[in-house]
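Please find one structure pasted underneath; my questions will follow.
One protein chain omitted, others in place.
So that you can tell them apart, the chains are marked A, B and C in the order they are listed, and the count of residues begins at 1 in each.
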């Protein structure tokens, strides 16, 4: 499905260069390696839990690649590690959420242009609309990019967000990663009609349903959507069809609801492998490049792991100090009481 | 718009007979007269407030006419007086809600197959889905008919209801009265894309956008929708295009947000007058019939008014007694305390 | 107006009554009374006071934006935003589609973008669809973002009952809001308070739920724009609306005026009641509660919300905690019942009326140990 007019899309137009394709590959390898490592970390007790994004690297890296962090703003769920990495977010700060150090992560969301990690399914989709409308009010040209899943598409907030955005012509790109599953529930028991992209027409909003495992298609679609929204044409919806190759999280057991055969059939070709084959076919990269990229990914993972292992707990005072900008006497009294009792012991 | 397959629709199929058209006219006159009288009642202090449905008689009477009260169930908003009347609901019991006697009205919702009057915008749309799914579970053939407005279509619950109904193939008819306004907000600032019916396709659900001021079109569309849902094909959405000719309620002042010219242009031809002309053209009714119908409507209104005027307040004990099926000691204690203190004074 | 309920109740018979307490009940020290002569003082309704406060906030802060259902062209169903769109433009004051979660969720994004959103929920009962965004997002974003994304959102909610409205139009949600970490909650009792508390709330960097007592919208009163508080400072904490020495009535919103009426009646029977307007329902001014009850040694808390798990429990417990030794009787609660807010005339049975408050006072005054 492609109901987005082929408008001029600004400086981002034109096909991806070989250097850009190699960059995308390096990013995807870094993300793949960090993602699979994080599962190992969990098994080793370094972090208590993790929500893998195995299989969604193209969707995440490709869409994150289209973001201009000097003016755009991104609203993730709990599974957008690849977007964060692509945007250049501090990854120790990002992964700290999975160490249960701080719910939203320790990275600075304002600096990094990535809103805090969001655990409420569909929780931040409306925030994107508000932020985007702020751009309209201030006549700025930033675009809000908001991520959500096939499961999240069932939430009322997503509908309200699409309707608000379309009524107000807010510059929002709704990026759905349809990975086939919401924990144990497959898309056909979740998304009536079978496509989230098909919902857009009902709001008079253009939509693109794309192969979310083809990073080039993802970059191009996201750039087009950004161009459309940035030029004052209102919101766009992208549904990237992909597959959650791993468990929902490290505490999930997919064997209870899908077979290995179903997994293999559903997953299709590996997005990383697809890009590799393309680079090889184009002659844009050789085995040495892939080896280097993997080595860099490994070094990076090691550094992040070291950072995560070094992370201590946050001091208890932060519980009280970060609730308000202007604290209250009642809260200060509770903090004082807490301090006294914990020091006594 | 008409995306509903032209299936067999059972015994209800076939064009409306002259007798049925006359019956529809009588119903619409009764509703029109009661509706306009209710505004007078409010001015006279008989009732504290009222939400008129002037202009929506065809949409309400026509859709209510398609209901089979031996097996279907209807979920109204606060503005479905015409539906209630058409279904044969006790109108003193119904109008008592506007006397502020009891929020949900005094009529028996189970007996009359009309759920209690609902003040939460979009509040009961999901109830219809649950009730309808109950029919599926029990292999019964009832259909749930749920009403909501153009404003209500913005609520998240409506989206959740459509998605649930379509995923579960629940026998629901979503009947939208698009009357152009949600209090002061016109449809173009409310419904992105301009049509609620257009939303249905995104759920893989058939929809009909119809002239809501043509009672024949309304009856036929609703019958088709019922037939479709009753035969196990899942939900249908009907958007009846009409116009709220009066104020939002007796405490509203439309002069603040729309001009009389706009009202006249928006309202179009009067649905009652349209049916009258058709009956005359068909030779199905004469002036004597219209005069009789009006006289009957007047007699009926008088009877209802007398009933409403005779209605006293509900006894305070009901406040406590109707909270639970199994009351609690704490609540009984409050009731006792209330009784003691009010008797003392 | 006779007061048969307290007749014969002997508060003076209490030998341990604090004789140092000010006996100023007759001079009725209302919060705003002292500036009544000031030339700047004007008489206006609460609706006007709120409207003026919003007008000034828009003028003073270019980042302030007002929106909600029917807030723009119509000026709100209660006309609180009347004329503001015409004056400040459709960018600053606008109508939204009919979806409360959308309105509040959008507020979060606007706040992230540096705005000061002042959304309206049309009626108390329609805050429920937005609770998820209020509790999980607005109240926590400052915390979640470690202080980098403050949420200066002032949510106006026409609240409480008393206007014979349809279902869900007479709810009291303060206990719910006060329980949510990260929110502040305030409710004005008269036009002066309305003006100052709204201006104050709408310039704070934290989310404030502003609960407007809709039954008081059309009541007029003196507003002194130059003097927020007798203290001369910001309108923080609770406020003594009438001094007394025999018992403290604690209330907020529309119940304050009713408690002042009760105090007037009780005075006829020689019972001097102190009326404390709690104003801030979170944080609660524990010091003011303690100061008053240490003097009066008895307290009754009055609210419209249902009894169980209402804010009255919190107020009573705070009083008991700080005044356990001096209390002569357990704190009494006179509140709505644990029933859905009723329709029509039953409203008068449900909302604490003068008689029920007097009965509560009587129970406390007549309380005997053992």
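To be clear about the criterion, a contact is a pair of C-beta atoms (placed from the backbone, for glycine too) under 8 Å apart; a residue touches a chain by one contact, two chains touch by 3 or more.
Note that this is a predicted model, so its numbers are computed, not measured.
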Among A:26, A:124, A:155 or A:178, choose the residue that contacts the chain missing from this document, as touch is defined above. A:155
Specify the residue from the set B:87, B:120 or B:293 that touches the hidden chain. B:120
Consider the whole complex, including the chain that is not shown, and state which of A:101, A:124, A:177 or A:195 touches that chain. A:101
Touch as defined at the start, partner being the missing chain; which of C:41, C:261 or C:320 qualifies? C:320
Touching the left-out chain: which of B:133, B:230, B:248 or B:305? B:133
Residues on chain B facing the left-out chain by the touch rule are 73, 102-104, 106, 108-111, 115-116, 120, 123-135, 137-138, 144, 156-157, 160-161, 163-164, 167, 318, 322-326, 328-331
Chain C residues touching the omitted chain (full complex): 101, 125, 128-129, 131-132, 135-136, 139-140, 143-144, 167-168, 175-176, 178-182, 282-284, 305-306, 308-314, 316-317, 320-321, 324-325, 327, 329-331, 333, 337-340, 367, 369-370
If the missing chain were put back, which residues of chain A would it touch? 48-49, 78, 97, 99-104, 119-121, 151-152, 154-157, 182-185, 189-192, 251-252, 256-257, 313-314, 316, 318-320, 323, 330-331, 334-335, 338, 341-342, 344-345
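As a convention for this text, only the chains that are shown with their structure count from here on.
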Which integer distance in Å separates the CA centroid of chain A from that of chain B? 44
Two or more other chains touching the same residue: where does that happen in chain B? 154-157, 189-192
Residues of chain C touching 2+ other chains? 97, 99, 101-102
